[in-house]
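Some chains omitted; the rest stay in position.
For clarity, chains are labelled A and B in written order, and residue numbers in each chain start from 1.
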Amino acid sequence: MTERHPQERETRYPVQVELAVAWGEMDALGHVNNVVYFRYFESARIAYFSRLGASFSPAGPIVASASCDFLAPLAYPDTLRVGVGVTRVGTTSFTMRYELTSRARGLVAARGRTVCVWYDYALGAKARLPDPLRVRLDELEDSA
Amino acid sequence: MTERHPQERETRYPVQVELAVAWGEMDALGHVNNVVYFRYFESARIAYFSRLGASFSPAGPIVASASCDFLAPLAYPDTLRVGVGVTRVGTTSFTMRYELTSRARGLVAARGRTVCVWYDYALGAKARLPDPLRVRLDELEDSA
């Protein structure tokens, strides 16, 4: 799941969020539950979208697929840094990469990927990424 | 938190939902996390509202307060039954009671209460409970 798609550029993380692990995010095995990593990625993704400043109406991104490689277990207490970047911009979709670093453990604990499809809610169908969004994506990525 | 308010009638549970405990709802102590009990109550409350068949527009119920007495720990695997009923109907609010039974343990594991205020979203203020809603609440409670 970590191979690079031919059109993808090198992964950079222009947007970073810092998140505190909540005690209640641990499961019966005493580690942060696997599911919660995707919540962490979501928080980073939303922050990225916010930085994009794009209008998500009448069309916007929907997550078509998501994946995560769990590299190290996490536990409370810890502070996480999640970096997020866009590594591929297609006609109707783009790929985002995530890297989650544990401050307590001093290591990368997970890497992830989502493919977001640009979806026209009114039409109920995927749509071409608007040119201003492409420009803004490039600007944000180049700022990394 | 279990004392009866003078206007309250005896607790009956005209609506019942059955819920499976998910493994991931357990926390690091190996029991269902306290927070999840309120999710169980919410599921019962939504089922009750659905049975009411009331229109929640332009006004509807918002939860003003919630409480739970945790009587016994829960763990996966288990199937829960949550009974819910309305024990007090006021001018602009009503009180709901919950009782959560564990099939695996054969006991009542929690009791809860929420006060729901009837809220007019357009006006941004609480509103008088509509008479048809009162009638429907009585019918549903009398069916228990």
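Note that in this section a residue touches a chain if its C-beta (ideal position, glycine included) is under 8 Å from a C-beta of that chain, and two chains touch if they have at least 3 such contacts.
Note that the structure is predicted; figures quoted are calculated from it, not measured.
**Q** Hey, this file places 2 copies; any idea how many the whole complex holds?
**A** Here the complete homo-oligomer in the file comprises 4 chains.
The rule is short, and it goes like this: only the chains that are shown with their structure count from here on.
**Q** I'd like to verify one number: the distance from the centre of chain A to the centre of chain B, where each centre is the average of its C-alpha atoms, in whole angstrom.
**A** 36
**Q** Give every residue of chain A touching chain B within the complex, in rising order.
**A** Those residues of chain A that touch chain B are 23-24, 26-28, 30, 33, 35, 76.
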